[in-house]
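Other chains of the complex are left out, but the ones given are in their true place.
We just call them A, B and C in the order they show up, numbering each chain from 1.
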Amino acid sequence: MSQTSPDVEQLLRLISRDQRLESLPRTGWQICGVDRPESIAAHIHGVTLIALWLADHQPPPGANVERVLRIALVHDLGEAMLTDLPRPVKELIGKDVVDQAEDRAADHILEALPSWRSAFQEYRQGQTLEARIVKVADRIQMLARALEYRHQKRGETSRFFDTSTSFDARGVHLAAEIFQALRRHFDDKTWFDPHFD
Amino acid sequence: MSQTSPDVEQLLRLISRDQRLESLPRTGWQICGVDRPESIAAHIHGVTLIALWLADHQPPPGANVERVLRIALVHDLGEAMLTDLPRPVKELIGKDVVDQAEDRAADHILEALPSWRSAFQEYRQGQTLEARIVKVADRIQMLARALEYRHQKRGETSRFFDTSTSFDARGVHLAAEIFQALRRHFDDKTWFDPHFD
Amino acid sequence: MSQTSPDVEQLLRLISRDQRLESLPRTGWQICGVDRPESIAAHIHGVTLIALWLADHQPPPGANVERVLRIALVHDLGEAMLTDLPRPVKELIGKDVVDQAEDRAADHILEALPSWRSAFQEYRQGQTLEARIVKVADRIQMLARALEYRHQKRGETSRFFDTSTSFDARGVHLAAEIFQALRRHFDDKTWFDPHFD
């Protein structure tokens, strides 16, 4: 009698796939020698938080905050099937082939959620302000984590600040300044103290 | 010359506090004997995702999706200063005292972000539809994780489904049905296979 | 027929609570970035051993060695219920409130063992020579562990030797000299080699 409705069944399956992101590590850190680095789930959380801050700070006419958050939440969901392949592995297989596989994974996972699926595609195309905010947030999260790991003496993450690299602000307000501030922390060998203040 | 502006400084400090949530475990699972359980950051991610799904599925006039996501993102940020105190520790200290400490922590962390701070308070009060959606999402995330850990034979988490417990749907559409579906999985000893389908 | 007597039941319950101290970490080290630091149980062992050495070395009329060891063994037993709350968490909640909670925990655990309970209270008051020996041993154990972790390049523990800090010998013979020797190891960046000599 009390059967699970298709909607609810869909949610539970979505949750079960999303759960995997907690045990899947961000492999880029592992290659840098960071033992037990952040999970993909923790990464997505960080990106979403930063994206919200950026969205709140865009000058008029501003960004669609709901859309920004939706994009941030789904931007790495394909990795629940594909895992986070390290960059050298992607290059060995071919970046396009891997991107297509991730698209297929996202399509499969978000099948019955059109507004989520379109958010993923919007991120992939990277044209709208909302997608660009998430791309910038993704980069900020990564650089801040690299600074944290250096501060904790975990692994060797300085390559993320290779001097030849200039980070692309993508027209997002405050992004260039944030990247500069992160680079200053890198140059000055500083980061925030972890002592719970 | 190129000094970091107060806004950007505020963001970096916020990020550094949020980063701690990746290394802080959800202690309730540890007490159940789950070794290396999910982090607070991964928990928040899961709650945010579920909250988005619930918000999308509320019948007219619907929920304010942006507000739901904002509440979900901040609802446990106070733990960046307080850590996730296990329930028995809270009871020993006094639940009210701990709640007040968490309020102070959230106030401190979100000081210059009024719309974030009000979202935290809205969650604490738990009256609006948006706050109730996040509270229900928080519970769903926990029950689904308990099912996952049981499926993985990690720890002893069945107490979360104690038969005397009835989960409060808080007037959120589909919540009661979702709780029933989760309990069915508990009773049938089933959960989704982790094999990346 | 063969029922467990109240005495034996009391012992088994005491053991089961004490067992938790092996899985509970000393959180101060975690905040310093030490992964998998010593347990509370290992800390208590170290304190007891050092306290015995100090008690053996007090000039006439000497210390009551049995009492010293009894105090050392129970001085952190309350943490079997309260866990080892990091200093910033204690400050956020209020140090007095936390102390009272720990007193309640110790009272509960040591309920039927009056001489153990009075040993806990003696430690809390910190007046007798025996209590002061254990307080000094507690500090020595912590500083020596900080030196060990620095030698192993685990975390950042130098704050324990902040130059502004002067360690209180509390009238315990040799304590001042031991603190000086530890500080010399800190200044000279030395500690003993772990190679099992």
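The definition used in the following text is that a residue touches a chain if its C-beta (ideal position, glycine included) is under 8 Å from a C-beta of that chain, and two chains touch if they have at least 3 such contacts.
Here the structure is a predicted model, which means the values were calculated and not measured.
Every protein chain here shares one sequence; 3 sit in place, and the complete assembly counts 6 copies in total.
The rule we apply is simple: only the chains that are shown with their structure count from here on.
The copies chain A and chain C differ by a rotation of 120 degrees on their C-alpha atoms, rounded to the nearest 5.
Chain centre most remote from that of chain B: C (centre = mean of CA atoms). Ranked by how close its mean Cα position lies to the mean of all protein Cα atoms, the top chain is B. A separation of 35 Å divides the Cα centre of chain B from that of chain C. Averaged C-alpha coordinates give centres for chain A and chain C that are 43 Å from one another. Between the CA-based centres of chain A and chain B the separation comes to 20 Å, rounded to the whole angstrom. Chain contacts: chain B has residues 81, 83 touching two or more partner chains. Residues 35-36, 152-153, 194-197 of chain A touch chain C in their complex.
Residues 23, 30, 81-83, 85-86, 88-89, 92-94, 97-98, 101, 104-105 of chain B are the ones that touch chain C when the two sit in their complex. Touching chain A in their complex are the following residues of chain C: 31-33, 35, 86, 88-89, 153, 155-156.
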